[in-house]
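Only a single protein chain was left out; the remaining protein chains are all shown in position.
Coming up: chain A.
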Amino acid sequence: MPTGTTAPGEAPARRRRPAAADRAAPYLFIAPFLLSFALFFLIPSASSAALSLFSYRGYGEPDFVGLRNYASLLGSPDFRLSVANTVFYWLVPLIPLVVGGFLLAVLVRSRLTIAPGALRPVYFVPQVMAPVAAALVWRVMFSSDGVVNSLLPSDVDWLTDPTTGRWSVAALIVWRGIGWYFVVFLAGLASVPDETLEAATVDGANAWQRLVHVTVPLMRPIFLFAVVIDTIQSLQLFTEPNLLLGTGTAGIAPRAAAPLMNQVVLNIQGGQFGLASAVGWMMFAAIAVVSAIQFRLLRERA
């Protein structure tokens, strides 16, 4: 029973101290994460955006140059070539990865499949091989006297000719990536309600019609997600082309097959931090555009 005999001021004082601790607690829990986030992401992002407007050699005072970094990149044949190569590495594997991954998931879920449980990890396992290891293994397999030429049998220069080399890189990307899309679609297919498919069957739809008119429309968000993820990963592509096609200890792909990331890395190594940042921000702009389109397409539907 409250008797009202507690000295006035004492209770509030006692309550205020824990209240301060209560207020501080969430911030203390989040502080370490936020510190790492700010130091290694927020500040570098801001400084990267600013740096793209300056000429900066890594020492001394940065010179403000406005949009000149962007202009000189757009005028550079090397840069345009690397954009074209990145678009190639983005679009060529896109259909095999997304459509192939989807069809594989549909087939594995079929009643006729003998051992779906065993196939799942097998198709996924290339994801587990690090890109470095995968590129090295492929370099051996596609070398002039490697297993690919001996099995076909052919005498194709898969790696040293950049034009053919780009196709080899695309094949490596598909091999390493398809299992990921397969698992994503497998999870997506599990979310398609059985009743909807049964209703379609009752209405006389065959397997193909069910797939095209029921499953695919329901999986639309997942298709969009897959395309966005593929776009982001294609823009960041670095290891595969450079280690598959790159010669010598430097491990840099020839110009005719070099991805966009090489422009970032080579400009850093050349001490051109403004140019390197500008490349990075153009990559970000591309990702923002693709994500915005995805968002629009999703909303349109809903």
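We adopt the following convention: a residue touches a chain if its C-beta (ideal position, glycine included) is under 8 Å from a C-beta of that chain, and two chains touch if they have at least 3 such contacts; residues count from 1.
Here is the rule we go by: contacts and distances are computed from a predicted model.
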Identity of the absent chain, which is to be given by its UniProt protein name, from "Amidase", "Molybdopterin-dependent oxidoreductase", "Nitrogenase iron-iron protein delta chain" or "Carbohydrate ABC transporter permease": "Carbohydrate ABC transporter permease"
Among A:A19, A:A84, A:V99 or A:V125, residue touching the chain not depicted: A:V125
Touch list for chain A against the chain that is not drawn: 21-23, 25-30, 32-34, 36-37, 39-45, 47-48, 51, 56, 58, 104, 107-114, 119-141, 143, 145-147, 150-151, 175, 178-180, 183-184, 187-192, 194, 197-198, 201, 207, 221-222, 225-226, 229, 232, 235-236, 238-239, 243, 247-251, 261, 264-265, 267-268, 273, 276-277, 280-281, 283-284, 287-288, 291
